[in-house]
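Of the protein chains in this complex, one is absent; all others appear in place.
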Amino acid sequence: MSFNTFGHLFRVTTWGESHGPALGATVDGCPPGVALDAGMIQTWMDKRKPGQSRHTTQRREPDAVEILSGVYEGRTTGTPIQLMIRNVDQRSKDYGNIADTFRPGHADITYYQKYGLRDPRGGGRSSARETAARVAAGGVARAALGQLLPELQILGYMVQMGSHRIDRARFDADEIARNPFWVPDAQAAEDWAKALDAMRSDGNSVGALIEVVARGLPAGIGAPIYAKLDTALAAAMMSINAVKGVEIGAGMDAAGLTGVENADEIDMGADGPDYRSNKAGGILGGISTGQDVVVRFAVKPTSSITTPRASILRDGSPNDVVTKGRHDPCVGIRAVPVAEAMMACVLLDQVLMQRAQTGAVGPVGVIG
Amino acid sequence: MSFNTFGHLFRVTTWGESHGPALGATVDGCPPGVALDAGMIQTWMDKRKPGQSRHTTQRREPDAVEILSGVYEGRTTGTPIQLMIRNVDQRSKDYGNIADTFRPGHADITYYQKYGLRDPRGGGRSSARETAARVAAGGVARAALGQLLPELQILGYMVQMGSHRIDRARFDADEIARNPFWVPDAQAAEDWAKALDAMRSDGNSVGALIEVVARGLPAGIGAPIYAKLDTALAAAMMSINAVKGVEIGAGMDAAGLTGVENADEIDMGADGPDYRSNKAGGILGGISTGQDVVVRFAVKPTSSITTPRASILRDGSPNDVVTKGRHDPCVGIRAVPVAEAMMACVLLDQVLMQRAQTGAVGPVGVIG
Amino acid sequence: MSFNTFGHLFRVTTWGESHGPALGATVDGCPPGVALDAGMIQTWMDKRKPGQSRHTTQRREPDAVEILSGVYEGRTTGTPIQLMIRNVDQRSKDYGNIADTFRPGHADITYYQKYGLRDPRGGGRSSARETAARVAAGGVARAALGQLLPELQILGYMVQMGSHRIDRARFDADEIARNPFWVPDAQAAEDWAKALDAMRSDGNSVGALIEVVARGLPAGIGAPIYAKLDTALAAAMMSINAVKGVEIGAGMDAAGLTGVENADEIDMGADGPDYRSNKAGGILGGISTGQDVVVRFAVKPTSSITTPRASILRDGSPNDVVTKGRHDPCVGIRAVPVAEAMMACVLLDQVLMQRAQTGAVGPVGVIG
Partner (left out) sequence: MSFNTFGHLFRVTTWGESHGPALGATVDGCPPGVALDAGMIQTWMDKRKPGQSRHTTQRREPDAVEILSGVYEGRTTGTPIQLMIRNVDQRSKDYGNIADTFRPGHADITYYQKYGLRDPRGGGRSSARETAARVAAGGVARAALGQLLPELQILGYMVQMGSHRIDRARFDADEIARNPFWVPDAQAAEDWAKALDAMRSDGNSVGALIEVVARGLPAGIGAPIYAKLDTALAAAMMSINAVKGVEIGAGMDAAGLTGVENADEIDMGADGPDYRSNKAGGILGGISTGQDVVVRFAVKPTSSITTPRASILRDGSPNDVVTKGRHDPCVGIRAVPVAEAMMACVLLDQVLMQRAQTGAVGPVGVIG
């Protein structure tokens, strides 16, 4: 990762601001010969697109992705793939009054301090709008993974919104796509809708906990010591706007466990090692075990709220900030497809690293 | 980060195995003219060194660091600094019986699967012994930071061991160096000693929670979008052996907060912005605010325990694993100096990136 | 450099094919606060633009550059700058007949062999049209350099076209921009025009030798051992289409010199060291001396010619290739602005590396 690029071999450079003419991703290192067209990517874009329910920003962006390079006659050519998304519903006037204002909990102030100047329109580069480009890049990664590892599935969903958690006993994967919260629990979806309406009408916002699972990743993927699979996933998720914590498997709870409890005991299965539990979240020593890879991350509540918060202006004078405009009351909702995209990019990158070093896209050492 | 290197401008490549002749770090990108000698690094090595109390492994390693290059007449020259640590107390015979064995919860199995062969002596490359090299590199980073940012302080400590948490009301920074747990609470140190003795005699081990704080880092440090300060810290901590979760500021709890609660309100202070709280952990939009940078991470319990755990051999046959040898019952203890070293490396790297892009080692935009 | 990116801190990723909808450059790492608009870049684009004289391809491309991100109110913001150039005069039908054909001396065959498929329209990614994106990126680099090192000048020119060399005694820098060959010798310009007309009407093409000089670069720029200034320049120039050799200072002739002849003797001047000669081309040990940096490179003749050349088709059958279409008879001519752009990018990148490591954009050690 360096400045605006992530990945080692599947390298994604995102560019663009919230209210500029366009934003996008320059994708380098995609294998040649992968079937790809804009429609395949659009499917994923539409999951993240704003304004799909009353629970997300009402900005109207079609988020239509254009492929400007790297694809010929429906196949990737192995050269850079440029993915561009035009911004069409910028309303810079919404933000005019905050050019010298710093929202508490927002990057307004640090961008100004770091660079000495900033594009204040819609948060400029610090806006979560940047994540549209990640979802586009994730679409490319998914297409390539579909060819290399056809069994692989990536699934993200919310498990907590503010004080509301899902009931794991009601977990239903089919429910995820049916509600605007990407929550695998129909009852929760109903309750959360009410809770979020109340939160928004109070001029407030709320945090969230998201879980992303990769199923069907073979053992042997991950590049110790500093490009470990868990390291790469932690960096990927932490780089998403508003994320404050990342967990693998047992996560923070691992601190409270004993070695006897934490050991995922192993039996020999038909196709290889069979684990009795998955405290490890599918990763040991930074390398996949073949179990589900399980990542969770916490998203803080949106800092743009209509309840006044004490702050200062650029000249240092005091200023109570009230942020109007079209903001997500729970930015965690739209983080779900973003996290899936980051997972896809990381897995492809790691698979390519394994292929580079060993020639395999799975394990080299055979057990049994 | 790529394979065995981390950092963008201050680049550290670690090398070496637990039971090879030596291990070390190749440090590239250190500024020239920094006062440095082996003694300055040794101070930090001695914090991590095994066998300093009955609560860590009894392997006797002096962990004496040699500087083989990059320093002339007590100053860095701007060329690569090679730091070598000889292994002196390898007892490979301890491990002979586990060459074909996979400890549940350990990287034995995935290293074998990934590479098709492995150095089984003491865990080979996957051993936490690799972190000695990180501490050495951290010593170089601290020396350079001491010159660039003399006010900066980095402090790590344990806040939880298994089910035992510190009482924040008793927090005493001076206590940290006085007990073998690096815990800022004298009472906890006493209680934990008993608890860990019991755990070890039960053939068990225990997890831990560590907090690392950087005080005195100026605002403006951090390189969006993919080399953000929090992203880099998350990757750095997650790359440490046995770490399963990383938090910044409010961390995972941010999921449960509202926007009103989460806003760190701002006043104008004598030297710049003054924040009323630090939910952000000193980082907004991936850039430092000038507040304390606060990172926490969870370390799982050591997988090498003497309680039998079900596993398989390389040929797939069942095998109950009992791991003898000299293992840390709470590997989190020795993760404290490692985390401080990683923090130092990350901060220097980020400061150099800010200097590259803007010429400053702090904020460019002035407030007030 | 990795796949489609060059530079360490000023990182340029080019994308796009000859006959796709657009091509461009994603520029990351530019300092914030640099005055920049599309017009400033267009000046350099117009130097490389096709069809400006009868001596270059007659393809009509305005090469109008759009800045899609990273600039706000006429200043760079420190975030990625996306530069897009729409292709408007693609005539893919010109190329239809060579989809299965391999031009001798052209990358047609190796692109197909490497990737298993290729975009044959106009050479696809292997076309020299890719260099338009480099010139755009070079425009950004020049703007930043203009702020960091206002004295710096970069000047490229042709010194040889096929068997015709310039007469160094007639060297006139003012002449360079007055003729279509970028040649600093009015007489040569006249002679070369006739020679190239003859070559083209013979269905032939011709090679060229280009020299690029940077004047006003301070001493101390260059990053040993593997990012040396001369190493970076050699890579930059060799990466340009059709380049087969690169020289610094005395270049290949250095092989024939003695140490007595080759020593650039040093006196003390008013502003620092004063060299009596410049065999070194302004670079010692990979670091600038403060003298002119002098690079030369050879461009092979265009492989697309109308004289038949023996080749094979994809199925292995023999095929005499005659390449019609709109090709440059001397591709070296348009390499001049490309080489200037590459020089600008390399110098900015190297200056930023020096600033990262030492805080200076020039020498740290003072002489006298």
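Chains here go by letter, A, B and C, matching the order in which they are written, and residues are numbered from 1 within each.
Going forward, a contact is a pair of C-beta atoms (placed from the backbone, for glycine too) under 8 Å apart; a residue touches a chain by one contact, two chains touch by 3 or more.
Computed from a prediction, not measured in an experiment: that's the story for all the values here.
Counted over the whole complex, the shown chains touched by the missing one are A, B, C. Checked against the hidden chain, the listed residues C:Ser18, C:Thr56 or C:Gln160 yield one contact partner: C:Gln160.
Checked against the full complex, the one of C:Ala38, C:Leu148, C:Ala193 or C:Ala227 touching the unshown chain is C:Ala227.
Where chain C meets the missing chain, the touching residues are 1-6, 8, 14, 102-107, 109-118, 125-126, 130, 160-163, 199, 204-209, 219-228, 230-232, 234-235, 237-239, 241, 243-268, 273, 276, 279-281, 283-290, 298-305, 307, 309-312, 314-318, 332, 353-354, 358, 363-365, 367-368. Taking the complete complex into account, residues 2-5, 11, 13-17, 20-24, 26, 28-29, 32-33, 66, 68-70, 72, 75, 77-82, 84, 114-119, 121, 124-125 of chain B touch the chain not shown. Seen across the whole complex, the unshown chain contacts chain A at 9, 29, 31-33, 78-79, 224, 352-353, 355-359, 361, 364.
FYI, only the chains that are shown with their structure count from here on.
Of all residue numbers seen at the chain A-chain C contact, over half occur in both copies; the interface is built from largely matching residues. Rotation relating chain B to chain C, from a C-alpha superposition: 180°, rounded in steps of 5.
Averaged C-alpha coordinates put the centre of chain A at 26 Å from the centre of chain B.
Chain A and chain C have Cα centroids separated by 39 Å. Under the contact definition stated at the top, the residues of chain B that touch 2 or more other chains are 224, 353, 358, 364.
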